[in-house]
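Omission of a single protein chain aside, the complex is shown with its protein chains in their original locations.
Labels run A and B following the written order; every chain starts at residue 1.
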Amino acid sequence: MVPLWMYLAVAAALFSLGVFGVLARRNAVAILMSVELMLNAVNINLVAFWRYSETSTDLLLNGYAFTAFVLIVAAAEAAVGLAIIITVYRNRRSVIPEEAVALKG
Amino acid sequence: MELNAITIGFVVFTIFTLGGGFGVVTTRNLFQGTIWLMVSLFGVAGYFILLSAPFLAAVQILVYIGAIAILITFAVMLTRSVTRIKERYIRIVPSFIGSLLLFLILLFGVTVPIFGGHLPESAPQYVASTRDLGIALVDENGYVVPFLLASVLLTAAMIGAIVIARDEKAKGG
Partner (left out) sequence: MDELCTGLCQLLVESGADAGLAHFLSLLVGVLLVSGIPLVTVIVLIWVERKVAARIQDRIGPNRVGPVGLLQTIADMIKLLSKEDITPTAADRVLYNAAPLVSFASVVLIWAVIPFTPFHFGVDLEIGALFFVAVASFGTLAIMVAGWASNNKYALLGAFRVVSLLVSYEVPLVFALLAPVLLAGSMSLLDIVNAQTGMWFVVLSPLAFVIFYVSSQAETGRAPFDLIEAESELVAGFNIEYSGMKFGMFFAAEFLHVFTNGILMALLFFGGWMGPLYYESPLIAFAWLGAKGGLIYFTTLWLRNTVPRLRIDQIMAFNWKFLVPLSIANLVFISLALKVMQELGVSPRNLAEAGFVELLPTTVVLLVINGAMTVYLLGLLRKRGQEARRESMAARAALAQAVAD
């Protein structure tokens, strides 16, 4: 059996990769992909904690069900995010988030 | 840690997950980045199987590889961004240092128990099955309200995405 901290370490590495991508990449699609990495790192953590915890039967499925909801939200986020990126590209011919400043005062 | 199917699987899926993640943040070509992302998320699905959550693994593959990969590919093609951006990164050095620090802090947090207590070495024998999850999702004492809210969210996101991405100049489209 793999000890819990190994899953957490992998999730931490994946999350940090995602953070790096969000901070450093210029393309909005690449940033969105990095956000997906971060979400999945969180999911690994949730499932790992769920699997390794000795819970009472009332809370038996909390981690499992919560991960399922994170997946749903990730799907919704990707759909809306990409739609926004495509619209911004269509209006401003740019996929660089710093250039979408029409609402800046 | 003895060598068995689970540890071998863990090593393989770690290579998939972190290698894919590394590919996502470094590749210049966004289409290849999408494929790297899928490699990474496939590894995550493998973890779910190791953690005895096969339902989540199947949903992970279905949602990410079946749907989000296709979505991202379409977005990459539609924005034709591959050719326009010259430099891949901005503020690369501070980002790198920041994320490295974050990783070290997190690693320290999961390996060294500062506030006492310890992380379990092995998982309990009993594990909830997919059937339990299915019942809990529609049980009134379970997650029926979040479940319904999630359905509303998905519907709203779908309609929202269609409305936002719709080209108003193209009539009848």
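Quick note on the criterion: contacts are C-beta pairs under 8 Å (C-beta built on N, C-alpha and C of every residue); 3 or more make two chains touch, one makes a residue touch a chain.
All of these numbers come straight from a predicted model, not from anything done at the bench.
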item: Chains on display which the left-out chain touches in the complete complex; value: B
item: Hidden partner chain, touching residue among B:Ala69, B:Leu102, B:Leu119 or B:Leu153; value: B:Ala69
item: Selected residue (touches chain absent from view) among B:Val59, B:Ala75, B:Leu106 or B:Ala165; value: B:Val59
item: Chain B residues that touch the omitted chain in the full complex; value: 31-32, 35, 38, 54-55, 58-59, 61-62, 65-67, 69-70, 73-74, 77, 129-131
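We take it that only the chains that are shown with their structure count from here on.
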item: Rounded Å distance between chain A and chain B, as computed from the means of their C-alpha atoms; value: 6
item: Contact footprint of chain A on chain B as seen in their complex; value: 1, 6-7, 10, 14, 17-18, 21-22, 24-25, 30, 33-34, 37, 40-41, 44, 47-48, 50-53, 55-56, 59-60, 63-64, 67-68, 71-72, 74-76, 78-79, 81, 84-85, 87-92, 94-96, 98-100, 102-103, 106-107, 109-111, 119-124, 127-128, 132-133, 136-137, 142-143, 146, 150, 153-154, 156-158, 160-162, 164-165, 167
item: Contact set on chain A toward chain B in their complex; value: 1-10, 12-21, 23-27, 29-30, 32-34, 36-37, 40, 43-44, 47-48, 50-54, 60-61, 64-65, 67-69, 71-80, 82-87, 89-90, 94-96, 98
